[in-house]
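Note that one protein chain of the assembly has been removed; the remaining protein chains are unaltered in position.
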Amino acid sequence: MSVLLEVEDLARIHGRGCDRCLEVTGPEHGTNRCRFCGSVVALRGASFALERGEVLGVIGESGSGKSTLVRLLCFDEPASSGRALFHEADRVVDLFALDAARRRAFRDTRLGVVYQNPMLGLALSISAGGNIAERLIAAERVRYAFLRERARALLERTGVPVARMDEPPARFSGGMQQRVQIAKALATEPPLLLLDEITTGLDLSVQARILDLVLELQEQLAVSMLVVTHDLGVVRHLASRTLVMRHGAIVEAGLTDQILEDPSHPYTQELVSAAL
Amino acid sequence: MSYVAVKGGGEAIREAARALEALRAMAGGPSLDPRQIEHQLHFLHGRVMSEGGLADADLVSLAIKQALGDPLEAALYLRAHRSTRPRLAETAPLDTARMRLVRRISAAFKQVPGGQMLGATPDYLHRLFRFELLEEDPTALERILADWLADRPNDLPPPTAPKVLDALRAEGLLPPLQPSSETAFDITREPLGFPVPRSAALAIMARGETGGLLALAYSNMRGYGDIHPTVGELRVGYLPVELPHPVTGEPVEVGEVLLTECEIVAMFAREEEGPPRFTVGYGACFGHNEVKAIAMAVLDRAMSAAAAAGGPKNPSEDPDFVLLHVDGIESHGFCIHYKMPHYVTFQSDMDRLRRARAEAARAEGRAP
Partner (left out) sequence: MRQRSADALLPLGHGFGYLDEDAKRELRRAIFKAVCVPGHQTPYGSRELPIARGFGTGGLQITLALIGPEDVLKVIDQGSDDSVNAANLRRLFLATCPGVRETRRTQEASLIQTRHRIPERPLRADQILILQVPYPDPLVVVEPNESKRRLMHGRADYAKLWVKLYEGMVTFSEITISHRYPTRIAGHYVIDPSPIPRFDVPKLHRADCLYLFGAGREKRIYAVPPHTTAEPLTFEDVPFRVEDFTDPATGRRRACSRCGSTTSFLDEFFDETGARLFQCSDTAFCDEELAGRGAAA
């Protein structure tokens, strides 16, 4: 396997920041708010690599920095420092060095993002097919027959009844909305999917079916995924490797099985025993 | 013989103007005197002056007369007239503490330096008809004025008073005044861009349509927003206007304008730096327009507090929404323009509808 994404020393600080922010926050201080300037260190020193075709889990409670990580990688918010390198066949793209237009083009063609809240990923009043079409058009495909055909295939692939492709997702159930989001994310066949708490808030049986779908797609399309969740079951089901995050920092990383069977960091031990 | 749809538009509009003029003449004389308009229609006059954005009492009266009392139309006369005038000079910022007051109240304190001054206000009137005004004796007005003046000592200096909020500011309960070196944005000369400079936002609202400002501010007071404003100070009076002397450059008083000014104080916010403080809103406009000045202050506070708290959550907090929809000249013009011919666009709409109906019929397998 080869590396797809390399993240180096990534950090995100909300607020004006000061010299002491990094010294007085983090897991060992039990907080991510700087007591000198009040800034919040949402993410610090995050370094990891994602292999091509790999599913990497990111687990932690709210405020651990896991969702911040996703938002930085899809350019929803700016990084305070650090790098992210994306390896293409013939070149390496330094993501945060891209200008606004190239970021957008990168996001349209190389990334698929699925949010916990479908409102962030979908225009709920535009038809399911129209949502998928928007992403295809953003990548410059403006043949109507192609848009229809591709939307139909993607919805079929993600288990949305094709008969409902012209209905707005506002009328769909939560699970079905997530399927449309996944179909939209896959529209341009991106090599990387970012999944942020995509099963949170769904019924257990619906959760299981969405996870099965993700696993199936991963096996067939060999797409790399970063799966962010607070749910140990989700990483157990999907991720071969897992990062554990707390107070903005990665506290443990390793094979998912190993982390679940034999957690080394006290926080991970707490997390695992709480889930048992 | 075919029928011609549009012919003789010129003739038609000339006749329309004559019919309107006849409407004005319907009750016979006497014709309204501009001075009577200014005083007997005091509040209409003030509203038109502020929305027209031109402090010329005579032209305001003439505009009201020509517009048959329609405040939006009257304001348009003033704005159109402004477009023919070059901008010759700019005043330095004027200190409203120098205002010659005719009315001044604070709802925040029982007593304020300079005193509460109820002045002329309809606030506490009983809104009961006075039928005797239907046929008022021409000498009655003279008598009313003479009576009122007889009670006024005329050796007092013109009343001025310090600003009520200065005391709160000195105590640190309000954000400190930020001295600004930027010149005020002239909305009548420069294209507006977003984000809008505060001076431009205030200027737009100062010329804004009273009803529009009130509706948006009311939404903020009622719950689409979080304000419970306290009127820190409301003052109405004549403010001396100074211009730089063309030769010496020294400020010279060139006249005074009637102004309403309102400062509201609202619930405090957690500051990113420093202790918590009240938030404030500012409103001011030409003429005697209290509801407009209060509404403007509420919207000013709503927009600036929302900007500080990470963005608008309600329409009244969104500068894009508020500032592009409160100008009466624009909203009025656009609304009435729908009365103009739209034959071509409607033809185009019918074409699409017929086509869509034909497609629908085809899909259902029936004849169109």
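Just so it is clear, A and B label the chains in written order, and each chain counts residues from 1 on its own.
To be clear about the criterion, a residue touches a chain if its C-beta (ideal position, glycine included) is under 8 Å from a C-beta of that chain, and two chains touch if they have at least 3 such contacts.
Keep in mind the model is a prediction, meaning the values are calculated, not measured.
Peer 1: Can you say which of B:Gly10, B:Pro138, B:Pro153 or B:Pro179 touches the chain missing from this structure?
Peer 2: Looking across B:Gly10, B:Pro138, B:Pro153 or B:Pro179, the contact with the absent chain belongs to B:Gly10.
Peer 1: Decide which residue listed in A:Leu124, A:Ala138 or A:Val206 touches the omitted chain of the complex.
Peer 2: The missing chain is touched by A:Ala138.
Peer 1: Residue by residue, what part of chain A touches the chain that was omitted?
Peer 2: On the chain A side, contact with the omitted chain comes from 100-101, 104, 123, 126-127, 129-130, 133-135, 137-138, 142-147, 166.
Peer 1: Which residue numbers on chain B touch the omitted chain?
Peer 2: Touch set of chain B with respect to the missing chain: 2-10, 12-13, 57-59, 62, 76-77, 79-87, 186-195, 320, 324, 329-330, 332-337, 340-345, 347-352, 355-356, 359-360, 363, 368.
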